[in-house]
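Here the complex is missing a single protein chain, while all its other protein chains stay put.
We just call them A, B and C in the order they show up, numbering each chain from 1.
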Amino acid sequence: PPYGDHGLSKELIYRYSRHLLLPDFGIQGQANLLNSSILVVGAGGLGSPVALYLAACGVGRLGIVDNDIVELNNLQRQIIHTEAFIGKHKVESAAAACRAINSTIDVIEHKGALLAVNALDIISKYDVVVDATDNIPTRYMINDGCVLLNKPLVSGAALGLEGQLTIYHYNGGPCYRCLFPTPPPTSACQRCSDSGVLGVVPGIIGCLQALEAIKLASSVGVSLSGRMLLFDALSARIRTVKIRERSLNCDACGENPIFTKKLFRSFDYENFTETPIFDLSCENLMLL
Amino acid sequence: PPYGDHGLSKELIYRYSRHLLLPDFGIQGQANLLNSSILVVGAGGLGSPVALYLAACGVGRLGIVDNDIVELNNLQRQIIHTEAFIGKHKVESAAAACRAINSTIDVIEHKGALLAVNALDIISKYDVVVDATDNIPTRYMINDGCVLLNKPLVSGAALGLEGQLTIYHYNGGPCYRCLFPTPPPTSACQRCSDSGVLGVVPGIIGCLQALEAIKLASSVGVSLSGRMLLFDALSARIRTVKIRERSLNCDACGENPIFTKKLFRSFDYENFTETPIFDLSCENLMLL
Amino acid sequence: MMHLTLEFGGGLELLCESVKSHNVDVVLESVGEKEGKLVMRDLLCWVKTNLIKERPEMFLKGETVRPGVLVLINDCDWELCGTLDAVLEEKDEIAFISTLHGG
Partner (left out) sequence: MMHLTLEFGGGLELLCESVKSHNVDVVLESVGEKEGKLVMRDLLCWVKTNLIKERPEMFLKGETVRPGVLVLINDCDWELCGTLDAVLEEKDEIAFISTLHGG
């Protein structure tokens, strides 16, 4: 790894000086970050602050996956995009913003959807995965891919005036399927495009995802693995609860997992969750 | 107020549609935001997400005050600035970023320091003030100015791997001087430039400041007044504690306040706190 | 009688007239059998009868909560405390949180 000997140039020492001054982070934390790679899945409300803060802090290789185009109604919360990028690919827009903040890191654009057929190839190139997506089939798929490839998954979600955050498949902790072996009924699944979201709520959860990803990548601090953060914006209440342990019966991470890489690639996540990956927007407005 | 009759154009309805869908926010919350004005003091680590999210969400008039120039070592956390703006005024850089996200709001640039001589003129133009500064004399001054002009103050701070957040002088709650009638010894005052800060920590506190400012400006939810949020990044621990009530003996907001507008304008905050407003950086590196 | 705080989040509050926090007194006689203890199984019935105003199928499936709902007893996943058989105590705080998927 290029920064293995802490061989930071004068310019990088200056750029990251506020990190280097931290006794609990310091040059080792920064070198770890610069040697790490993080994949952000989704360049929307959550992905915006995640990608910006990961780029700014000096993650060596930052991958961004998204299939969407920037729309005007995204800009109320997706602060990585600007009006000038309306109509362009979110991945291009997000990557341009990251490079404008930090031209010294490697920003990789994965244009197009993360799907079972390509997910393992993409995830395998990174050390840490951040789930900043907006739909349940993709959440199951990312989880299963991370378990198969043994990558920690920083998972955030935001809707309405609430947010949730945890880390899956890390340090012996549970995966997403350990908590949710059965998908919820489709009538319980809302997207921001269905039900609305206060723009800064994914901002807060995304920043917390960036922090947890930075802690994992730099080997600093105690991660949220085994705990889940629950955020309620209206009451400004944040609490951290203890979640269950890894399940030995889990289809993904248990003692007899059903998934192989081959099965994964052909697994029909839309059918499993009875939910489309791509948003049909107004057509599926649901009240709960 | 131009949006008093909820007369949102088709374009604005589309732009803010994710807010309008929220039963607890809706068109009234959005109209309140569009009719409101918020002053962000400081366009640094805290001010970056504050300004971006306030611009994105549709605060009608957004003022930004700062005296600094963008430097390379800011970019590790001050995500509103880009490499292209190094050497330029932070206010110009931040305002350009806000306008790029939302050209439909009014972004006001207050270039130069907020000082006792000009603070009342500037603060009086806004409904809500966000303290995103980095030094203690300015924090006392903003507090006293907000009390004199009866403006709620959303106060955030971040250093190292910790952050703090509360609302002062709102709804009968305490002001900064109620909590801290006497300034701390100068040896206890650190700045990010002295002691370092993990970049995403002010990001998290800044997003939470933006949320509280949005709640105040839109008249939605329960504010943090009377409570303080304490954030510890290393352990991912966030807790909200109950703080004291307004003090009747407070020099700023008590029954016999010492401050008049005239006294305020000539009050020497640097002398009072024995701390310079402007950062002398390396020269005053302190360990605690 | 047992005093409990019940919380609903992640959208489940919409089933209870959008009220997130409920301070309730659950009468022991009306529920529970084994030695007068109140267990989560009893509480789910009580909630369904007394708090859920609409679409109970969004809260329960069979005798337990529907998939996608986390149940927390004093900020701890009920899987760690016995799920349906978890014994409740005075002043316990029980939260029902629907998992979110938005971003």
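Definition applied: contacts are C-beta pairs under 8 Å (C-beta built on N, C-alpha and C of every residue); 3 or more make two chains touch, one makes a residue touch a chain.
Remember, it's a predicted structure, so these values are computed and weren't measured experimentally.
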List the neighbours, among the chains on screen, of the chain that has been left out. B
If the hidden chain were put back, which of B:S17, B:N67 or B:Q164 would touch it? B:Q164
Check each of B:N102, B:N143 or B:Q190 against the chain that is not shown and name the one that touches it. B:Q190
Among listed residues B:L8, B:A132, B:C175 or B:V200, the absent chain is touched only by B:A132
Which parts of chain B are in contact with the chain that was left out? 42, 44-47, 132-136, 139, 156-160, 162-164, 179-185, 187-192, 195, 197, 202, 228, 230, 232, 235, 239-245, 287-288
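Everything that follows uses one rule, which is that only the chains that are shown with their structure count from here on.
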Whole-Å gap separating chain B and chain C, where each centre is the average of the chain's CA atoms: 40
Quick one: report the Å distance separating chain A from chain C, using the average Cα coordinate of each chain. 30
Touching two or more other chains - residues of chain C: none
